[in-house]
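One protein chain omitted, others in place.
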Amino acid sequence: MNNDRFFDSSPDQRAIARQLYQTVVNLPLVCPHGHVDPRLFADPDYRFGNPAELFITSDHYVMRMLYCHGIPLEVQGIPSLDNSPVETDPRRIWQIFADNYHIFRGTPSGVWLNQEFFELFGITQKLNSATAQDIYDQITAQLTQPEFQPRRLYEKFNVEFLCTTDSAIDTLAHHQAIRESDWEGRILPTFRPDTVIKIDAPNWAKNIETLSEVSSINVVDYRTFLQALENRRAFFKQMGAVATDHDIQVPSLTPLSAREASQIFAQGLNGPVDEQTARRFNGHMLTEMARMSVDDGLVMQLHAGSYRNHNHPLWERFGPDIGGDLPVRMEYTRNLKPLLNRFGNHPNFRLIIFTLDESAYTRELAPLAGHYPALKLGPPWWFNDSVNGIRRYLNLVVETTGIYKTAGFSDDTRALPSLPVRHDVWRRVTVNWLAGLVVQGIIDEEDAAEMAHTMAYDLAKEAYRNHR
Amino acid sequence: MNNDRFFDSSPDQRAIARQLYQTVVNLPLVCPHGHVDPRLFADPDYRFGNPAELFITSDHYVMRMLYCHGIPLEVQGIPSLDNSPVETDPRRIWQIFADNYHIFRGTPSGVWLNQEFFELFGITQKLNSATAQDIYDQITAQLTQPEFQPRRLYEKFNVEFLCTTDSAIDTLAHHQAIRESDWEGRILPTFRPDTVIKIDAPNWAKNIETLSEVSSINVVDYRTFLQALENRRAFFKQMGAVATDHDIQVPSLTPLSAREASQIFAQGLNGPVDEQTARRFNGHMLTEMARMSVDDGLVMQLHAGSYRNHNHPLWERFGPDIGGDLPVRMEYTRNLKPLLNRFGNHPNFRLIIFTLDESAYTRELAPLAGHYPALKLGPPWWFNDSVNGIRRYLNLVVETTGIYKTAGFSDDTRALPSLPVRHDVWRRVTVNWLAGLVVQGIIDEEDAAEMAHTMAYDLAKEAYRNHR
Partner (left out) sequence: MNNDRFFDSSPDQRAIARQLYQTVVNLPLVCPHGHVDPRLFADPDYRFGNPAELFITSDHYVMRMLYCHGIPLEVQGIPSLDNSPVETDPRRIWQIFADNYHIFRGTPSGVWLNQEFFELFGITQKLNSATAQDIYDQITAQLTQPEFQPRRLYEKFNVEFLCTTDSAIDTLAHHQAIRESDWEGRILPTFRPDTVIKIDAPNWAKNIETLSEVSSINVVDYRTFLQALENRRAFFKQMGAVATDHDIQVPSLTPLSAREASQIFAQGLNGPVDEQTARRFNGHMLTEMARMSVDDGLVMQLHAGSYRNHNHPLWERFGPDIGGDLPVRMEYTRNLKPLLNRFGNHPNFRLIIFTLDESAYTRELAPLAGHYPALKLGPPWWFNDSVNGIRRYLNLVVETTGIYKTAGFSDDTRALPSLPVRHDVWRRVTVNWLAGLVVQGIIDEEDAAEMAHTMAYDLAKEAYRNHR
């Protein structure tokens, strides 16, 4: 591994970047948003499976890349809904992955995987067809070691807290188990109510029933629905939650009257509502979530702009989360106006927005965050969580907002072993960017040192109001 | 201050940038578009107020940045329309500004302020909580000196001419006073008719009455309305104006028939017209403005894409211009077609477009300016008038248009003391960019030297047809 990776090649800037990097490299990891399964920590004896499961079948970044090169999901060992035969030998899946490993050159997955192989597993060979089985053996041997248990990795990685993402109707049993154990890791739930506040979610009526059960509030109308949601938010908060999280394709957020919302809710209980009505209700519910955030202080996260299950034939055969979620164009200035006019000036409200549409960085999101006190910008997300993606974000956003209206870094991953490398990319790219500002005379070294710490650690912690 | 600020850190490029910079650093400032108050020059004894007024309350870039970090406008000393109490002690306002000065790190305001403090006021300390009051005293002491009178600053800054922005129904009394004085500074008005050609402008009917008064043409119908506008344009031109300026949210510019325009105008005199009709009339009036430009040679400036007063609750309490104007997405190719098809090939017509939507640079604006003779691209505007904003503009626009279809730099500021630093940022970034082209073998040093002069000085002058 190149110790100066992601640093500028000019000696002046590189020297400053190195210096700044030393001040942040050992800071704890703050992980306010991600998708690691809490089960990994609930079971003290949890072990990861084989290398194929760890690196391929559980990582939809890797899966979609292999798929786009013509390698069917079955061959990757992904089970289909119609139970057609799939590859079950992890060694064969690993071999195919290795045979095609060149496709990851220059991609963030390539960067992460190389660094994980080297730093976490001590692999010194390049992965390719010839080395595949040998590397498979090396990884397998290590996975059985106790230091590869999730709780040990959490400690080794020096994680300060890690937020998971949990359905609003989840019992949080795994979180309960963690809290009841003697382990001191801070695994915090995040309230994700998509399946109940989106009236057109699959099995919505069923989900409302579950909502009644878990909240012990009999949801029979819009009023009891809101009560049950408030109840669940309180429970999540009591279980350590600091935030809610929301997925919406287009952030069109116009509130409805209580009367109209009630009518649509009643209609939904009786059967499906049309697309247009659903969109209005769902948008309205986000403004209700904002209202509740003003009350309970949970930070509201908005992940906007993903068209889910775009590849319909593949979705029919394999279900969701197999790489077929694709970005669409976004408009924020007009769409967020009703919400921001209501709550954007309120000191209790905090909204963190993540975008897949980078054209909105300078045009809409930075100016909005540079005006409304409640709004912060989340870091580059998903496709844009990359060396260049972070650079673009910094260059496009910071001149308008400064760094202090951004929410620091969040790794947003389900892959626990990848936490350190993801934070490392962010830290390296940010210190190099700060070094560039110093060399150009925009900030001085004193400012740069303070900002390096802030970007590596404080911003994320402060953005999520996590000051234990 | 770093003498190489904004220059590339590679020694080759930096050496060329330094050399080019020496050839432009002392060129006069050409200021074809901005918002400096002509009153500053009309009164030969004008003095700036205190540091808080000079740097905070009069600068909506600074104000909105403090506001977005939760510092209420009242605390910044901004008077509200409901006369609620506001901070009136400039020292306390200044202290709050200093306490939060870190939020400007890496922003253009930070760059400008640091350079102004140092170069204009000779401050050698960093502004922070501890140094606040001392720096306040130093600035205050200097503001009383005669060399800080606006006319002296104009001379010290080596301004060649400075255009203000003036309502079409302004009497231009301050401009008259300047012309009648023995001072030789060239302060030129710019014709800004928003309040009369936007039929849905606040107090439109009242403004039309004022238009009658100042033009001595009794505006009773669409025909006399056009006559009065032509009359005012002629008056502005006679007072030195070289350009008109227009703000429009979406540049949808389809002409109406004279008959329809007359009907809408008559309707407007009788009461409010609906939003859709207003938009059509307003767009039509811009095509009329273009027609008049063909006749009188005034350069037409279009500042498109700002959603005014987005923060409605704040606007209700504090009125316009408090940082709540926010960019929206823009479409130019289709929207400008009617106008460009009519006048875009006409040698008398000159249209300069400014955008807040950088995604239109390569996609629409550069190709349009690279085809229609009448069209030039204005420099990066507002949020994008920054080191990175200028770099993006040059990298995105010039390959398609060359530099000669751009309009050079305009500072677009109401802050007279910031003129030199704003032009300095432009000049430094452009020479560094030219140095980059030389190092990469795209142009030679001879071309670069000529282009450096052109970009620092000639383009703006030529674009505004100002060849005194």
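The first chain written gets the first letter, and so on, giving A and B; residue counts start at 1 in each chain.
The rule is short, and it goes like this: a residue touches a chain if its C-beta (ideal position, glycine included) is under 8 Å from a C-beta of that chain, and two chains touch if they have at least 3 such contacts.
Keep in mind that what you see is a predicted model, and the values were worked out from it rather than measured.
In the complete complex, the hidden chain is touched by one of B:Arg179, B:His371 or B:Arg414, namely B:His371.
Only one residue in the set B:Ala173, B:Ala258 or B:Ile442 touches the chain that does not appear here, and it is B:Ile442. For chain A, the residues touching the chain absent from view are 1-2, 4-10, 64-65, 67-70, 102-108, 110-111, 126, 307, 310-314, 323-324, 326-329, 356-359, 383-384, 386-389. Touching the omitted chain from chain B are residues 8, 10, 12-13, 331, 333-334, 337, 340-341, 344-345, 347, 359, 362-364, 366-373, 375, 395-396, 398-405, 436-437, 439-444, 447, 450-451.
In this text, only the chains that are shown with their structure count from here on.
A straight line joining the Cα centres of chain A and chain B is 40 Å long.
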